[in-house]
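Omission of a single protein chain aside, the complex is shown with its protein chains in their original locations.
Right, chain A next:
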């Protein structure tokens, strides 16, 4: 009985973790697309109004961002609008956990058939590069090198620390706003 309980607690924790990581990434994408030139250059070539979703089958959690133009990405929260242009779907929450806890690289997860791509492959490649860049900037180098194929050689501490602090601040602000929304009675 106790074992069953702790197992279900672990599963709930895993789901919560994925949910939280999606939120962090959403806010971080929003923030990084204001400051990082590499991300801006990649994102600029996405169609304006392009909606990207990363989700877990069969019913979420999800992360939805929109390209609002000029390379700026806006975090839309966790529920997708009617028209999603590109969707990357993990086949199972366990696979999302592997990637979001940096045990498996995104490219590896693709190679391992952990997820399905619905939409333009070229845009999926571009979004993966943006996510890689995000991880390289906000994660400690040791963790980041596990999460991405190749840690960018040109990403020195000068670029990294101010960039990361900026993003953490925005992410924290965004998360607090989300939480207040969650707890405040509607």
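The working rule: a contact is a pair of C-beta atoms (placed from the backbone, for glycine too) under 8 Å apart; a residue touches a chain by one contact, two chains touch by 3 or more; residues count from 1.
In this text, contacts and distances are computed from a predicted model.
Student: Given the options "Alcohol dehydrogenase", "Nitrogenase molybdenum-iron protein beta chain", "Cytochrome c domain-containing protein" or "ABC transporter permease subunit", which would UniProt use as the protein name of the unshown chain?
Tutor: Protein name of the absent chain (UniProt record): "Alcohol dehydrogenase".
Student: Check each of A:40, A:68, A:84 or A:107 against the chain that is not shown and name the one that touches it.
Tutor: Counting the whole complex, the residue in contact with the absent chain is A:107.
Student: Looking at A:28, A:96, A:124 or A:138, which residue reaches the missing chain?
Tutor: Reading the full complex, the residue touching the unseen chain is A:124.
Student: Taking the full complex into account, what residues of chain A touch the chain not shown?
Tutor: Answer for chain A: residues 107-108, 110-114, 116-119, 121-126, 128-129, 132, 148-150 touch the chain left out.
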